[in-house]
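Note that one protein chain of the assembly has been removed; the remaining protein chains are unaltered in position.
Up next, chain A:
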Amino acid sequence: MSKRTLKRLLPRGRHFVIGVPFFWLFLFFMLPFFIVLKISFAEADVAIPPYTEIWSWVDNQISLVLNLGNYLLLTEDDLYVSAYLGSLKMAAISTLLCLLIGYPMAYAIARADKEMQTVYVLLIMMPTWTAILIRVYAWMGILSTNGLLNGFLMQLGLISEPLQILNTNVAVYIGIVYSYLPFMVLPLFANLVKHDLTLLEAAADLGCRNISAFWKITVPLSKNGIVAGSMLVFIPAVGEFVIPELLGGPETLMIGKVLWQEFFNNRDWPVASALAVIMLAILMVPIIWFNRNQAKELEGKV
């Protein structure tokens, strides 16, 4: 494949082909962040829309009023700080759990024969296409105090009184791991399946034991898959709303839930915007890391 043919592929339509998706993504994905940034400096107001304008034009003077109050509020109030820390902790632990469960699964699929591979991949992929809301809801019935899990454990005689699992952090962990597990397994599988098995054979021939060959060859080679999977779990989990709302309790402080409450219950759009800006700032590094990694994958330079 030569560069010349690539150039010939799109002589005139080129601008159109690049322009359409670029314009769409710029308008509906990138531009909105700047508006969020702008409104995070506004003040809440009883109006439609419920915030003040930061620009004003008085006496031939443009004045720009940046209200830092929202940001100060976020640093002063413990609620917000602990919600950020809580989200990061929840997401980090869930990511680790997903990796611990997902890696062996992806490994097993990658080593299965071709015919079974497609079936396994389909089985893992299918839940990601079915409503996350419904899958979280299914756990509500299982985990509640008079739910199936408690009934089962009591029948076995392991516990005498029902455990309070629903509306605790444990339930949130279960929910996040359950919902995001496929997003860990699929990129890991895509990576592991490409590995050259002769490397492992060579290691075995040279007297390397299976387990140390796994740690010395397979794990380092699957670094890109681990990064992609972990980021696909960690970043959305930090902002997760549905799972803490339905499975979590009063002790569950997560930033997605706080943002939702500020926006829908308190109708404080500027504070919600400031929350989003800080969340995005925290997630910037992982997002860029993911994008770099993904760009390499997309270009096939693995």
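One rule holds in what follows: a contact is a pair of C-beta atoms (placed from the backbone, for glycine too) under 8 Å apart; a residue touches a chain by one contact, two chains touch by 3 or more; residues count from 1.
Heads up, the rule we're going with is that contacts and distances are computed from a predicted model.
Peer 1: One chain of this complex is not shown here; going by its UniProt record, which of these names is it: "Acyl-CoA dehydrogenase", "GntR family transcriptional regulator", "ATP-binding cassette domain-containing protein" or "Putrescine transport system permease protein PotI"?
Peer 2: The record names the chain that does not appear here as "Putrescine transport system permease protein PotI".
Peer 1: Hey, which of A:Leu181, A:Ala203 or A:Ile226 is the one touching the hidden chain?
Peer 2: Final answer for the missing-chain contact: A:Leu181.
Peer 1: Sort through A:Thr52, A:Asn67, A:Ser144 or A:Gln164 and give me the one touching the missing partner chain.
Peer 2: Only one of A:Thr52, A:Asn67, A:Ser144 or A:Gln164 touches the chain omitted from view, namely A:Ser144.
Peer 1: Any idea which of A:Ile159, A:Ala202, A:Val219 or A:Ala295 touches the chain not displayed?
Peer 2: Considering all chains, including the one not shown, the answer is A:Ala295.
Peer 1: Where the complex has a chain not shown, which of A:Ala171, A:Leu253 or A:Ala272 is the residue touching it?
Peer 2: Missing-chain contact among the listed residues: A:Ala272.
Peer 1: If you put the missing chain back, which residues of chain A would it touch?
Peer 2: The list for chain A reads 1, 3, 5-6, 8-14, 17-18, 20-22, 24-26, 28-33, 35-36, 39, 49, 101-102, 104-105, 107-109, 111, 118, 120, 122-127, 129-135, 137-142, 144, 146-148, 151, 178, 181-182, 185, 231-232, 235-236, 238-242, 245-246, 256, 259-260, 263-264, 269, 272-273, 276, 279-280, 283, 286-288, 290-291, 294-295, 298-300.
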